[in-house]
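A short worksheet on the structure shown next.
Removed from the display is one protein chain of the complex; every other protein chain stays in position.
Here the chain labels run A, B and C in written order, and each chain numbers its own residues starting at 1.
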Amino acid sequence: MDHTRASAVLTLSGARAALDAALEHAHRHDLRMNIAVVDSGGVLLSFARMDGAFAHSGDIATDKARTTIGFGGLATADLYGALSAEDAVIRGIGNRPGVAAFGGAVPIRVAGELVGAIGASGGSAEEDAQVAAAGAAAVHD
Amino acid sequence: MDHTRASAVLTLSGARAALDAALEHAHRHDLRMNIAVVDSGGVLLSFARMDGAFAHSGDIATDKARTTIGFGGLATADLYGALSAEDAVIRGIGNRPGVAAFGGAVPIRVAGELVGAIGASGGSAEEDAQVAAAGAAAVHD
Amino acid sequence: MDHTRASAVLTLSGARAALDAALEHAHRHDLRMNIAVVDSGGVLLSFARMDGAFAHSGDIATDKARTTIGFGGLATADLYGALSAEDAVIRGIGNRPGVAAFGGAVPIRVAGELVGAIGASGGSAEEDAQVAAAGAAAVHD
Partner (left out) sequence: MDHTRASAVLTLSGARAALDAALEHAHRHDLRMNIAVVDSGGVLLSFARMDGAFAHSGDIATDKARTTIGFGGLATADLYGALSAEDAVIRGIGNRPGVAAFGGAVPIRVAGELVGAIGASGGSAEEDAQVAAAGAAAVHD
């Protein structure tokens, strides 16, 4: 079997495109967000905290994005839905260090491949997820 | 009374046999798993992350295996069942650092003695437990 | 500018080839090692602790491998040399969480690209580095 396989890696240019599209969506909807873009290893590539956004939500945005990477590209809203259908013990996954299993992060895919994730934090879970989705949609191959 | 007692200790050879049997089961069922084998002290002996498996689930696989050791060899699916029957406070055990109290780890016993545990993470709790069980069954005295 | 770039990713097959070559070198030299292989994001792919190896050195082997990734593929012996030439304050880099800045981890490169790292722990820094190098040499494109 092969020792390596070919893959696509998100550049800073791609991460900035995602961040800027997410910021534009947030501005247009008068939302104040922390927005984080991570690569396929969960390492931070690009980050912005908008004026007036919650100061501590930066870590939440980053943890959400890392959680999406950690679960193979699952949007955190879907992970939240899956965990909510379980009983209290299994929900404990959502309490593991670095896991933020509520809506607001989505995968960044190029040609079907998971190259990163973007997380937003500052509004409702739905608003956060829409900001993140606007960012992810801006990345192309 | 005696100051020491004889005990069996899992070798790397035994741990690799468990790991490889678990990997083979996962391949055959098209599952992408993180698999961890720990000794009777909960210390990691052998680990593999399959191509395409969730990146964050490595720690979960190891924590599950350690949780089985920490509860005297109880499969984490059984611990999950026991905790689920309890009220919210006692379920908090499942949130202690390093505890992963949901299906996917089973004890490795030789001649009735607990020599280690194997944990898997990447599919449903049931799939994880089946992968782990396939690994544990490969260890003999 | 491009949003993504092409890259090579280390497979489990490649990680196991590195691990097995490192184990073989250690056996041949009668060394007892913890050996860890991580991908280009620093996430664990493959691990083994040999019979009789120090139990706590598993984390050291993994931290060394992650340190090599974190410093762009620098062997930890070279990082150690660079830090030793500095005064006491800058050596503080070696005390950061997750950093293990002493010999025993080397990069895994394929066609010049950093695809992972391998760390060993259990002997002298020099022995550890030789075990790691034997592993890294087994990975090809």
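FYI, contacts are C-beta pairs under 8 Å (C-beta built on N, C-alpha and C of every residue); 3 or more make two chains touch, one makes a residue touch a chain.
Predicted, not measured: the structure shown is a model, and the values here were computed from it.
Touch, as defined at the top, links the missing chain to these shown chains in the whole complex: A, C. Checked against the full complex, the candidates A:L45, A:I60 or A:A129 give a single residue touching the omitted chain, namely A:L45.
Contact with the undisplayed chain is limited, among C:A26, C:L44 or C:I69, to C:I69. Hidden from this view is one chain, which touches subunit C at 5, 41-42, 66-67, 69-72, 87-90, 92-93, 95-99.
Interface residues of subunit A with the unshown chain, by the touch rule above, are 11-13, 15-16, 41, 43-51, 55-56, 58.
One rule holds in what follows: only the chains that are shown with their structure count from here on.
Between subunit A and subunit C, two chains of identical sequence, the interface residue sets overlap for the most part, with shared numbers making up over half of the total. Inter-chain contacts peak for the pair A-C. Separating the centre of subunit B from that of subunit C, both taken as means of CA atoms, is a distance of 26 Å.
Between subunit A and subunit C the centroid-to-centroid distance comes to 29 Å (mean Cα coordinates, whole Å). Contact of a single residue of subunit B with at least two other chains is seen at positions 51, 55.
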